[in-house]
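Worksheet: one structure, shown below.
One protein chain is absent from this view; the other protein chains keep their places.
Note that the chains are named A and B in the order they appear, and that numbering of residues resets to 1 at the start of each chain.
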Amino acid sequence: MSSTVEYKSNGTIKVSKPNRGQTVLRWLLIGSFIFTIVGFFLMDYTGLDLTRAIPMTIDNLGQMFLSPSLNNTTWTNALWQVGVTLSLGFLATILGAVVSLFLAFGTAVNLSKPWLSNTIKGFITIVRAVPTVLWVLIFAIAAGLGAVAAVIGMMFHSIAYLVKAYSEAFEEVDEGKIEALRASGASYGHILFQVIVPQTKSYLISWTFLRFEINFGVAVAMGAAAGAGGIGYELFMASGFYYDMQEVGAITLIILVVAIILELLANRLKVSA
Amino acid sequence: MAVDKKVKEVNKVEERTDFNKKATDNVLISFDEDIEVTGQEVETLSKKEVKQMPVIMSIDNLYKEYSKGKNVLKDISFDIKKGELLSIIGPSGAGKSTLLRSINRMIEPTSGTITFNDKDITNVKGKALRQMRTNIGMIFQHYNLVDRLSVFENVLHGTLGYKNSLQGIFSMYTESEKEEALDIITELGIEDHIYKRCDELSGGQKQRVGIARALIQKPKIILCDEPIASLDPSSSRVIMEHLRKICNEKGITVIVNLHQVDVAKNYSDRIVGLNTGEVVFNGHPSEINKEVIQNIYGTDFDDLIME
Partner (left out) sequence: MSKTSTLKASDINIIQKKNLMLLLTVVIIVALTMLASYITDYNHIDGLTSIPAAISWMASNMIFSQSTLANLSNVLRLLWETILISIVATTTASVFAILFALLGSSLTYINKPFMYLAKIIASMSRNIPVVAWALILVISFGTNSMTGFLALFFGSFGFLVRAFIETIDEGSRDSVEALNATGATYWHTIFKAVLPGSMPQMFSWILFMIETNIRSATLVGLLTGTGIGYLFDLYYKQLNYEMVTLITLAIVVAVLIIEAFSNLIRREIL
């Protein structure tokens, strides 16, 4: 028998020797499990009455999804508000995309200098660390609550997301193609817009649309939490002000339908990309 | 000791590097009567010997239709003899892979019958299907190993067909199974790597793990789906020689999908040629000639001639 075989303490043959990664993963799984159990005991349950909360939630969900109706607003208005939310998401995405495209040229290691690339990456990491809602509220101090703060705040996160996606796509471009153009005396701008962008076009479109899909959800949240208006604000009013579960249901369903349509479109773009 | 062995193996590999330099090309056809890629003499069977062998499996009128009206396999019928090495050749898209997977029912044929050891296996289900599959080993072009598990664990996966769900989930392998796995691993020359993760191995080593996993099933037949298509020439030769050896020494029937005609000619006892889902050739490797190849590879044959 081969000399490489190892035996367990009980004399049976070992079938595997877990490497570092596997050992780490095993301990992480055990650790997460323990943390979760302990975490449940550490949470603050002030004022929680499950015997009341669970039936009430079920009752609310029943009203929402079994008899949804718009009681305090009209269908025209609701759809207009969806348009507002979509517009907010669109503006944040498209403005973010333009800025991101140029930042991504500076971030992709094959197109830029290391110091520039690292500076932008560091900047983006910090931008991403601030929750979107805080960005929006911070801009609201300067610009007032409303569309401007919402769009600019959401744009910051979109930039953080898109620069990473774009620059990774740029880094995939075959070095030979860049070299070929450089050899023929093309300028930096030529290389960017004759090689890099056309080569990665489908990825850029796919990532941008994916961000638009995310931004729709974010815009709903900003309407509810940061005074950005749109369907999110209607949702906030229906639940927090009118306590009208039927209307909450109707609005949630409208949001759900729009979100699913966007997700299906994004999936389709991803397949063709 | 171990070092000696390694040096020997390195030498062996170097000897083999001259083998079949063009194997990485998509389709390789060579007509030279004295095939230079053969290297050493391979022990194959004569036409007469093959004829006298008993039948282990017969395929009758097999059809496979993926979408309505588009048959991938059309009226396939041939016998497989016990202990032969049978190659199936044909252009890509001819249905080689579908045919191979129909044999162990990884793909359900639309109609036709497959008889294995005098039993109709076309419609077996559940436990009988699992039992049938333990008798038929399979190796794959992309090795299909669980990359993150050790070589040893991957080989032992071949015994799962004999276990119930709980025994398998808790890795209850018996010592005799482990020892047998070690014997097979040693036979295939990968005993130095038993505790390595499979993604640390080279392609040729991975394929040997694949063969070991098939062998521990104690199969009657081994199906090989393009076993050397992703390998370099020297590893390809090691794999083909192992398959030939399994066939000669253990008497296991080996069915290999290949796209290299010269490899098929060199190692097979019999060759079946497939074109657009139909059997267009079924005979001894010595019967392969220009016309036969033209029949198998179709009209764009002229484009495939190299030099």
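Throughout what follows, a residue touches a chain if its C-beta (ideal position, glycine included) is under 8 Å from a C-beta of that chain, and two chains touch if they have at least 3 such contacts.
Bear in mind that the values here come from a model prediction, so they are computed numbers and not experimental data.
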- line: Result, missing-chain neighbours among shown chains, is A, B
Query: Which residue, B:217, B:235 or B:268, contacts the hidden chain when the whole complex is considered?
result: B:217
Message: I'm checking contacts with the chain that's been left out. Which of A:13, A:70, A:151 or A:210 qualifies?
response: A:151
Task: Determine and list the chain A residues touching the chain excluded from the picture.
output: 20-21, 24-25, 28-29, 32-33, 35-36, 39-40, 42-49, 52-54, 56-57, 60-61, 64, 83-84, 86-88, 90-91, 94-95, 125-126, 128-134, 137-139, 141-143, 146-149, 151-152, 217, 220-221, 224-225, 229-230, 232, 235-236, 239-240, 243, 248, 251-252, 255-256, 259-260, 263
Statement: On chain B, the omitted chain is touched by residues 104, 106, 129-134, 136-138, 140, 142-149, 157-158, 160-165, 168-169, 210, 213-214, 217, 223
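In this section, only the chains that are shown with their structure count from here on.
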Field: Of chain A, residues touching chain B in the complex
entry: 1-6, 12-17, 19, 22
Message: Touching residues of chain B toward chain A in the complex: what are they?
response: 1-2, 148-150, 152-153, 156, 171, 173, 175, 178-179, 182, 185-186, 191-192, 194-195, 197
